[in-house]
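Heads up, one of the protein chains got dropped from this complex, but the rest are sitting where they should.
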Amino acid sequence: MADTTHSASHGNSHGVAHGDAPHGHIGLRTYTFTFIGLLGLMFLTVGAWWVEKNVLAIPEWLGVTIAMAIASAKTFLIVYYFMHLKISSRLVQIFASLAFVFLAILFIIVMGDYFARGWPPQQGPLP
Amino acid sequence: MATTALPQGYLRDDAPGAIAWLKSWLLTVDHKRIAILYLLAINFFFLLGGLAATVIRIELATPQGDLMSSDIYNRAFTLHGIIMIFFFLIPSIPAVLGNFLVPLMIGAKDLAFPRLNLLSWYIYMIGGIFALVAAVFGGVDTGWTFYTPFSSTYSNSNVILTIAGAFVMGFSSILTGINFIVTIHTMRAPGLTWFRLPLFIWSNYATSLIQVLATPVLSITLLLVAVERIWGVGIFDPALGGDPVLFQHLFWFYSHPAVYIMILPGMGVISEIISTFSRKRVFGYEFIAFSSLAIAILGFLVWGHHMFVSSQSVYSGLVFSFISMLVAIPSAIKVFNWTATLYKGSISYRTPMLYALGFIGLFVIGGLTGIFLGIVAVNIHVTDTYFVVAHFHYVMVGGAIMAYLGGIHFWWPKMTGRMYNEVWGGISALIIFVGFNMTFFPQFVLGYMGMPRRYHVYPEEFQILHVLSTAGASILAIGFIIPIIYLMLSLRTGKIAGDNPWEATGLEWKTTSPPPTFNFDTTPIVNEEAYAYPPDAPERDAAAWKPGSPL
Partner (left out) sequence: MATTTPTQAHGQGKDVHGHGGHDHDHAHVPGLQHHFNTPEQQKEAATLGMWAFLITELMLFGGIFMAYIVYRWGFPVHFVDAATHLNTPLATLNTVVLLVSSLTVALSVHAAENGKMRRVLLLFGATIMLGFGFLGIKGYEYAEKFAHCNGYSTPIAWATGTGQHAVDECLVPGRAFLYPESHGATHGGEPAPAAPTTAGAPTPYQLFFLLYFMATGLHAIHMVIGITVMSVIGWMTWRGKFSPAYFNPIEIGGLYWHLIDIVWVFLFPLFYLI
């Protein structure tokens, strides 16, 4: 929250200083490469799935990890380039990460409870 | 500026006819008019929830169920809970005082998204209508928590309509939160840095973060309950292969932070009032500011303390219990800092100050009993007893409502341009304090003795305490009705307040009362910290005191 410069940059004085306001620019080349990267990652994840089903039996946790890593990479590409996070103010960058942080809190705490309880949950708490 | 005539400000009525007048209010994008719309709607729901509470307390005056059947009683306390929580406590201070004050306090002309602000009022009203329709057509008997599988499979009441009401209202809450966050970030007056902001802004900011992050989880959870109820396919009912504890996890992921949605803005109001009527800078400004954020974040980590007896794992229970203790730290920081602000201040016991002092005392009791309840062993002993009921009423009524009323009184001159009757104000504040303690303190004892909540009949030996509680509730009701009367009267007969009746600091007092439509004739420039009372203000006040001047 220590963005005191931020307030100055949006102050009411008219010759507004740019400060950390968006000033970058993303070119067509970057968009194209991002898109190609996204397509590549998509085929990678489908390919990994096909290999897992038909060629090489890998443990499920590894398969899920690979799939989620690829999905995260795709999300990063979309958020960082397509959604202009790269050239956004620091504040917007922080906000963009908030949802992921709080979702992680939800997932980790709830799954912590389930791991401690065991499955099926109807059995109740572990001794 | 000595004012003899009331400036009209945003209340000016230049509409040519009744329809135009109605349009000028119902289609307004002025945050101040929207705040007034909220004020009317929210107080209506408060009275409705109060009515349900009255019915409950009358029924509990005798051990037998002579007024209502158990089923009707279930519907009555559910109505009380749903109205009070979703339609009064959650929107009360942010939507009324926050809407009115956030732009004024930061020197902006309006909120960042004025039309979104109006939309959120309409969404709130639609949600309210859903809840009212559900109540009129028989009510709902699940309790405000909608626990599955009762709510999704077994209950024979209007669960869907009520859920729809809470679901819709959630979006109103989200939109208000987004509006405040953006406004506070981008629209502060020149020179108004974060550490010059009034603490009311800090606490509203923390509240808005919770609203934005937590409310959607409740929305999706309620949606899943509705799906389960309508189509009989679901993920929460064990008979359908699901896990009801998952519902409780998701529900409390919202509903515990929601408790802080209710209390945090109240803490902001108290900071303003205490400082103004002590004529001192708030002690430990930075600590109060950051404790708001700390409460908001810690609030997301402790929801499991509502689930100690829910077959949640004992290990989770222990961790949740420990983290719950941590919430006491920022809360205590606030209380200690308010107390330190009072020390050597020039204290005047005006009505808002009476509410603020009441808040501190009651919040301490409510908060400390919260620590009892955060301990697993004690919690299991008093789970679902009146001890819990008394605890959260001390925080919600003793905390949030005291702050709400204190804030309404404090900013009433700013909102209407007129002063209310100070004598009646003080009297009703004292009546509320006495009535409140008489209502809810006996409930601590009742709960400890083992009286469970949500029962309409009880053993004979509990009757004395229940009668005491009901008598206190009657006093409390009188205390709530008196302000309505004298505040309404003040609109006609009240003394003209002038720009700054309390000699307070803060940008909202620099403009006229009531403020003009765009708040400030000239954009204010801030070059001093918040609460910049002169260091010798208490001494000067003491020297200037003579018999007859206000305390």
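Chains: A and B, in written order; residue numbering restarts at 1 for each.
Just so it is clear, a contact is a pair of C-beta atoms (placed from the backbone, for glycine too) under 8 Å apart; a residue touches a chain by one contact, two chains touch by 3 or more.
As the structure is a prediction and not an experimental result, all values here were calculated from the model.
Peer 1: Which residue from B:Leu26, B:Leu40, B:Val136 or B:Val233 sits in contact with the chain not drawn here?
Peer 2: Of the listed residues, the one touching the omitted chain is B:Val233.
Peer 1: Determine and list the chain B residues touching the chain excluded from the picture.
Peer 2: These residues of chain B touch the chain that is not shown: 1, 7, 9, 108-110, 112-114, 174, 177-179, 181-183, 185-187, 212-217, 219-221, 224, 227, 231-235, 239-243, 246, 249-250, 499, 510-512, 516, 518, 520-523, 525.
Peer 1: On chain A, what residues meet the omitted chain?
Peer 2: 9-10, 12-14, 16, 18, 21-22, 25-28, 31, 34-35, 38-39, 42, 45-46, 48-49, 59-60, 63-64, 67-68, 70-71, 74-75, 78-79, 81-84, 88-89, 91-92, 95-96, 98-100, 102-103, 106-107, 110-111, 114, 119-121
Simple rule for what comes next: only the chains that are shown with their structure count from here on.
Peer 1: Measuring centre to centre with CA averages, how many angstrom lie between chain A and chain B?
Peer 2: Centre-to-centre distance between chain A and chain B: 35 Å.
Peer 1: Could you please specify the touching residues of chain A with respect to chain B in the complex?
Peer 2: The touching residues are 1-4, 6-8, 10-13, 91, 98-99, 102, 105-106, 109-110, 112-114, 116-117, 121-122, 124-126.
Peer 1: Within the complex, which stretch of chain B touches chain A?
Peer 2: 185-195, 213, 217, 238, 243, 245-246, 249, 253, 293, 300-301, 304, 311-316, 319, 523
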